[in-house]
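With one protein chain removed, the remaining protein chains of the complex are shown where they sit.
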């Protein structure tokens, strides 16, 4: 059994290389046309399998999942619009955003007016192609730049969408990494968007690389990573795992982690869960501007995990939130918008958060009556050997004083104003000297 | 059974007309000389009976009511002071404020010095007559303008007060409107002041008209309106109704609601009662300046309702508080000082508060596992048909997400930042679609 701890691994990670690796994965996945079902999802999951030992699962169309039903599987071969001269003026092969996602198959001659009823544009960003879907209402359509739309002539058009909507399955990926405890941390990311880099190839890449790193260390918690289509994917997973969902004690939804914006953390439905405190602490320590916002029951899958029936403590840790950057859900959310250095900073933050989660235990002082004599126990040597010996001595005293079973190391860090890492280091020495033992509580 | 709800009625109320009606009632009651007992109270209650089916109750003088005793009944026929020429220089018939309320009968010749010992004025407002009482200490006196006082000559005066203090009774009015629940809302207003419009003919008029409106609708709570003399009236009622007082779950003391000032809400002794939250919410929504102040154990009857032995959650919803406007307890608190439009705005606020109280239920989401599929249930049509469809969709999601039995609709409104009325509308649609059921809790 690998006995390296996450905090040791973190020190050895080459973040630049990790940034390059994540960006490469984003680039590799970019051309694939994904949706909530279909071969694009399978191809995506297969690429992720080269990084972590993902289990790919298929749930048949028509399966009842709570109030919903797994939809028909959508696949697409080609799509275009030709003008009266026979030129392809809109071409799915050039950008999979051109097709309204989940469009039904069609082959039809239409005039300009009828065509316009099936065209989507963004007037405010006239050269970008929007991303649109119609999962639960049968429709067909094309997304184009508003500039192109403005120049369309009143002529006859030939429309082809060579798609299929058939009984098949919903596909998702699951990666489980067993830790010392059966208590789980859930990392969930959505995989249903086609050629859009920040939302959410960035989240997919970060989750995959993060999972890879966790594979190398021994962990306190067990970790479950879900690569699922948005909404229907989390509903499906929860429906099929009602019982084991109760093992999930902490979690994060990963999305929009490659853009240049500051971090935004959206808290869990509970609002004061341990993960909320830990992410807030990590952000404060990052010495950069950030936002912590309250939960709201829409956005990504945190609204499904945080429903009254489950109320799982999952927050969502992003850079710029969905809808708050102009490139969101457009062709401008591309390989230029996402940068390796943004991905690597995001990864570093996720690692820091998970490390704090791993280390954030409660202890009982084994010498609770007055201070123990530090000198007699050789602790002053440790203190003297420390870079900031004064602070380290205080860290020892604070950790002893507050380790009464009621305070976690993060609580002690916050009350003392000393860094979590210093408190954690103090706890390690005190454990070694038999002055602390872990205080395990029932959940 | 009338099945119109309060919120429907509110839409149909002509507030201008209501303002006029309340002002008319103030005008009709203005000339009557009231006190804590006596025929003035009976005449007042009889006028109110033309609006609501008030029950008039009499409690005999001498009845022990907790630490107090119902006092002798006071009535007055006439009172004046004549100068040595025989001119009536002070005349009760011109203003009933001229007599110290509860003056004992007297007929006496006095010189200026002796007369002055029984005269009350307001030097700071030299042309106003003050309002003074001496309920629990036998005394006689006159209240006059300071200007008149300054001009009194050193001569002999003939004094008459044709009053009586006899065994009789304390009179009060009670109006009860049964609702679906035996839990009660208490609306209490004091009726003991003579010709003073804001304090408290305004409160009497508003309570009467409010009671009239509640008579027309079907209600969740039962409502009890008390028209009582201040202090001794609430003590008497509580003493006679010790047991049933426990049914009172919410309440308001109505006073000073006709002046032009901003609203002031004085919170219940509890300070965080549901009525406190609801009035505060209503005031915030009114988009006007207002004050919310903490409870203190003096003022109107809220100090009796909020005593340690009862601790009933009654706040006091006023415009300018007692003592904080110069006209308070003077002849300047007259028919000019109170305006129909102030009365109608106050009524509108009271109606808004009671409506929120009626609607502020807790619900259980019947589909608590993940979001229900809104489209399948035809909810997108409702959303699409709504004036602000985006907000209404969020209202649906918030209401579903937080309806776990722990949050009232007002809680959901406050957490979501969406208007109570929108959340309430969302709840109605969700009930219709069998997605919510009321969550009834024991009190």
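Note that the chains take the letters A and B in the order they are written out, and that residue 1 is the start of every chain.
In this section, contacts are C-beta pairs under 8 Å (C-beta built on N, C-alpha and C of every residue); 3 or more make two chains touch, one makes a residue touch a chain.
Every value quoted in this text rests on a predicted model; they were computed, and no experiment measured them.
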In the whole complex, not just what's shown, which of B:193, B:269 or B:377 touches the removed chain? B:269
Touching the hidden chain in the complete assembly: which of B:30, B:68, B:176 or B:380 does that? B:68
Consider the whole complex, including the chain that is not shown, and state which of A:31, A:271, A:326 or A:375 touches that chain. A:375
Can you say which of B:19, B:173, B:306 or B:321 touches the chain missing from this structure? B:306
So that we can see where the missing chain sits, which residues of subunit B does it touch? 66-68, 136-137, 231, 234-235, 238-239, 242, 269, 294, 296-298, 303-304, 306-311
Contact set of subunit A toward the excluded chain (per top definition): 365, 367-373, 375-376, 394, 397-398, 400-404, 415-416
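In this text, only the chains that are shown with their structure count from here on.
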Between subunit B and subunit A, distance of the C-alpha-averaged centres to the nearest whole Å: 56
